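All protein chains but one are shown in place.
This part shows subunit A:
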Amino acid sequence: AGPAEGVDPRAKWQPQDNDIQSCDYWRHCSIDGNICDCSGGSLTNCPPGTKLATASWVASCYNPTDGQSYLIAYRDCCGANQPGRCPCLNTEGELPVYRPEFANDIIWCFGAEDDAMTYHCTISPIVGKAS
């Protein structure tokens, strides 16, 4: 579910609120990797057999349905190879690696059970309202 053919990859981010397996779903505004919902997980849960990390990068994503912005904590599910399904890369408000709190190039597997550090997929849970 990458960008549709004919869509300008450099065009401004246009979030939608009706398909969580699509890269333009509003909560994925700063996701890097694969959507867990496409490989046995869900929008906010890891697929069976993978380990949920505790640490994460975050982004403030705009929800077009209610007009509010929410802080999303992009936590990685780790300990299994990449599923290759639903790859996405969005960088709304993303910052370089010296500002890690907003950097999505990092493998955010820190804190996963059994010290799993292999990237599998990313979930997009809301942690609170952003300004």
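Criterion: a residue touches a chain if its C-beta (ideal position, glycine included) is under 8 Å from a C-beta of that chain, and two chains touch if they have at least 3 such contacts; residues count from 1.
What we mean here is this: contacts and distances are computed from a predicted model.
Trainee: Tell me the UniProt name of the left-out chain, picking from "NADP oxidoreductase", "Cytochrome d ubiquinol oxidase subunit II", "Amicyanin" or "Membrane protein".
Mentor: Going by its UniProt entry, the chain not pictured is "Amicyanin".
Trainee: Using the touch rule from the top, list residues of subunit A that touch the missing partner.
Mentor: 32-34, 54-58, 71, 73, 82, 84, 87, 89, 97, 100-101, 103-108, 110-111, 115, 119, 127-130
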